[in-house]
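The structure appears right after this line, and notes come after that.
Take a look at chain A:
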Amino acid sequence: MTEILGLYNYWIVIFLMMTGFYIVIARENLIKTIIGLNIFQTSVFLLYITMGKVTHGTAPILKASHGGESHGVEHGVEHGAEHGHELHAAAEGHVDLGVDAVKEVYSNPIPSVLMLTAIVVGIATTALALALVVRIREEYGTIEEDEILEMDRNS
Partner candidate 1 sequence: MTPENLIWVAMLLPLVAIALVFIVGEKSPNIRESCTIGISVALFWVTTRLAGFVFSGGRPTFKLGEMLPGFEIAFTVEPLGMLFALVASGLWILTTIYAIGYMRGHHEKNQTRFYACFASAIFAALAAAFAANLFTLFVAYELMTISTYPLVTHHGDEKAKKGGRIYLGILLSTSVAFFMLAIAWTWTVAGTLEFTPGGILAQPNIDGKISDFQLSVLLGLFAFGIGKAAIMPFHRWLPAAMVAPTPVSALLHAVAVVKVGVFSILKVSIYIFGIDLISETRLGEGANPVMMSDWLCYLAGATILIASLVAMTKDNLKARLAYSTVSQLAYITLGAALATSDSVIGGGMHIAMHAVGKITLFFCAGAIYVGAHKTNISDMRGLGRAMPLTMGAFLLATLSIIGLPPGGGAWSKWFLALGTVQTGHFWLLAALMVSSLLNIAYLIPIPIRAFMTPIGETPMKFKEAPMMCVVPLCITAVGSVVLFFFGNEIYDVLLPIASSAR
Partner candidate 2 sequence: MIEQLPVLVIVIPLMAAPLFVLIGNRKLVLLLTQLVCWTVFGITVSLLSRMQYGPISYELGGWPSPYGIVYSVDYLSAFVMLFVSGLAAIVITYAPKSIDQEVHHSKHSLFYASYLLCMTGLLGMCITGDLFNVFVFLEISSLSSYALISLGKTRRAPLAALHYLIIGTVGATFFLIGIGLLYQMTGTLNMADIASRLQAVESSRTMLVAFAFMTVGLFIKMAVFPLHTWLPNAYTYAPSVVTCFIAATATKVSVYAFIRLIYVIFTPQFAFERLPLDQALMAFSLVGIFVASTAAIYQTNIKRLLAYSSVAQIGYMLLGISMSNVGGLTAGISHMFNHALIKGGLFMVVGCFALRIGSLKLEDLRGAGKTMPLTSFAWVVGGLGLIGVPMTAGFVSKWLLLTSALSLELWPVAVLMLLSSLLAVVYIWRVVEILYFSPASHLAQTAKEAPMAMLIPTYIVIGSTIVFGCWTVYSAGIAQAAAKSLLGISQAGGIQ
């Protein structure tokens, strides 16, 4: 039972991914296939983001109240950068402050970071694919895959 409670999010994401994947491999129409790719990829983003979540966490944006402390740290670092050997000490100094800062539970920022990149990759792929569709439409006058194959067979 705990399994279901703990994992159902993943299962829904898997269902979404597989729906997208199905649209891709069902191969009805070129644009439909691209839409499928899009849904497939978007669902993968969801998979990653789901991983990063921590119960009762908040977005990894440090609260303004810590701004002052962070500011102090900043000085420490700059100071450390000027005198390399002091860097370590400065970092340690920060950890003390950091404990203060992470009293707040943050969700993991890394999946977000990765997915920002992945979203860009996704849109790039989509744009390229759509450009190809436009080209194919110019050449064949249709975007139905079986019609195109038919035309190629006859040519």
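Candidate entries met the following condition: all candidates are chains of the complex that A comes from, given by their letters.
Convention: a residue touches a chain if its C-beta (ideal position, glycine included) is under 8 Å from a C-beta of that chain, and two chains touch if they have at least 3 such contacts; residues count from 1.
Everything quoted here is computed from the prediction, not taken from an experiment.
Colleague: With reference to the defined contact criterion, which of 1 or 2 touches chain A in this complex?
Modeller: 2
Colleague: Which positions of chain A touch candidate 2 when the two form their complex?
Modeller: Contacts found on chain A: 17, 21, 24-25, 30, 33-34, 37, 40-41, 44, 47-48, 51, 110-111, 114, 117-118, 121, 124-125, 128-129, 132-133, 135-136, 139-140, 148, 152.
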